[in-house]
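Notes follow once the structure below has been shown.
Note that one protein chain is taken out, while the other chains of the complex remain in position.
And then chain A:
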Amino acid sequence: MSGGIRFDSVTVAYDGNVVLDSLDLTVEPGEVMALLGPSGSGKTTALRAVAGFVRPASGRVFLGGRDVTDLPPYRRGIGMVVQQYALFPHMRVEENVAFGLKAQKVARGEIRERVALALEMTGMAAYARRRPRELSGGQQQRVAIARALAIRPDVLLLDEPLSALDARLRSDMLAELARLHRELPDVTILYVTHDQVEALTLGDRIAVMDRARLRACGTPRELYRAPADEFTASFLGGANLLPVTVGEEGVFLGGRRIKVSGEAPGAAATLCVRPHLVGLGDGPNQLAGTVSEIQWRGSTHRLCVDVDGNRVMADVRELKDPPAHGDSVTLHFAPEDAVLLAAGVTDD
């Protein structure tokens, strides 16, 4: 099998500062792995270790089963797309796309063919003779993608590729990337992002990173439905995290008994419920409180309710007659929509 990335205890440090701490991660051939995390979490460092721009202090990086840790970037045959496009400004679009093929001494006729194909795939064929500065941000990013794809890499590294684009364009490009991956199912993609929507949309699996460490790894559905820890829960999708105690008689939030399907990790646990799964009014697992904040978001209302000193967020369908600040309300959630996490694994 070609492609595939494997990190084997990869540690990267700058001047004694560990920015990537013993990362073990395998990306299967043809898989899209989203590396998700806040800035400074080590996700970009992990990507740069695959590209060959940072040297691990220890550990090995494998590409398609081959140890590439000691190879210079130009011998790894990897496609890379970065946030700021990094097109060569003095070259036309077609020359940019041909750059990698020329560097790899591809025959002239074939270069023309493959450049045309790559521009076709990214919808930039009409712009072949333009210069990068004559293109919009989204068009430049398409050219950068075409340039990376032209060398037919087994592995494509995408480092926050949509972060420089505005929101509307971002969702178009997201769909575009998904389409490209359907057309090129053999290409392994490592997709670094801080945006959970991008990670959920594109990732076959998501690796959540925080403070130089891998926190959790799994399919989007797994991580979203049953996050491994509080950090993953709140970073991926946002969550109500409520401290509960677990005893013989069941799970208690404050003095209230809560019904939760699933195992409890210990005596002290954190109850995790997604805001959109919390309803207004009576139902199972009722919580009474006062409204501390209300935000109208068009199709939904977000209510922040103070329940015995805990802040509970609920996203509900737009209300005709929304409660006001200070009103008493009742919230509820279904037992199967809640998950119990080990308490206090995150130290913040």
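To be clear about the criterion, contacts are C-beta pairs under 8 Å (C-beta built on N, C-alpha and C of every residue); 3 or more make two chains touch, one makes a residue touch a chain; residues count from 1.
Everything below uses one rule, namely that contacts and distances are computed from a predicted model.
Q: Between "Hydrogenase 2 large subunit", "2-aminoethylphosphonate ABC transporter permease subunit", "M56 family metallopeptidase" or "(2Fe-2S)-binding protein", choose the name on the UniProt record of the chain that's been left out.
A: The record for the missing subunit names the protein "2-aminoethylphosphonate ABC transporter permease subunit".
Q: Just to verify: which one of A:6, A:43, A:114 or A:147 makes contact with the chain not shown?
A: Residue touching the chain left out of view: A:147.
Q: Where the complex has a chain not shown, which of A:59, A:73 or A:238 is the residue touching it?
A: Considering all chains, including the one not shown, the answer is A:73.
Q: Pick from A:13, A:57, A:86 or A:169: which residue touches the chain that isn't shown?
A: Missing-chain contact among the listed residues: A:86.
Q: Please identify, in ascending order, the residues of chain A that touch the omitted chain?
A: Against the left-out chain, chain A lists 51-53, 72-80, 82, 84, 86-91, 99-100, 103-104, 144, 147-148, 151, 157.
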